[in-house]
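Following this message is one structure expressed as structure tokens.
With one protein chain held back, the other chains of the complex are shown just where they sit.
The block that comes next holds subunit A.
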Amino acid sequence: MSTISRSEVAHLARLARLDVTEEELDSFAGQLDVILQSMQSLRGVNTENVRPTSHAVPLTNVYRDDVVVPSLDRDRVLAGAPDAAEDRFRVPRILSEEE
């Protein structure tokens, strides 16, 4: 039985902000199905009372002294942006004219 449908893949693509083509939907649906089916084996592993591991090393917050230091050079940062205006990142319009 299929674990993931074509329409679910289309929904995932929207969630992931990927404007996938119809052809990609077909191929991804088949491939993701094979991969997810292979992962079903994990459901049979007894993990009762097992704590999850999120990281291989224990993580603790690292704080640094509250000292003012120069930030990255603004011009260098903006030089890598797709578009900039007035020393800021320029992004596509979010609100329409009326809002």
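Observations on the structure shown:
The rule is simple: a contact is a pair of C-beta atoms (placed from the backbone, for glycine too) under 8 Å apart; a residue touches a chain by one contact, two chains touch by 3 or more; residues count from 1.
Quick note on the criterion: contacts and distances are computed from a predicted model.
Going by its UniProt record, the hidden chain of the complex is named "Glutamyl-tRNA(Gln) amidotransferase subunit A" among "Phenylacetate-CoA oxygenase subunit PaaI", "Sugar ABC transporter permease", "Glutamyl-tRNA(Gln) amidotransferase subunit A" or "Transmembrane protein". By the touch rule set out above, subunit A reaches the unshown chain at residues 4, 8-9, 12-21, 24, 28, 31-32, 34-36, 38-39, 41-43, 45, 47, 50-57, 59-62, 64, 72-73, 76-77, 79-83, 89, 91-94.
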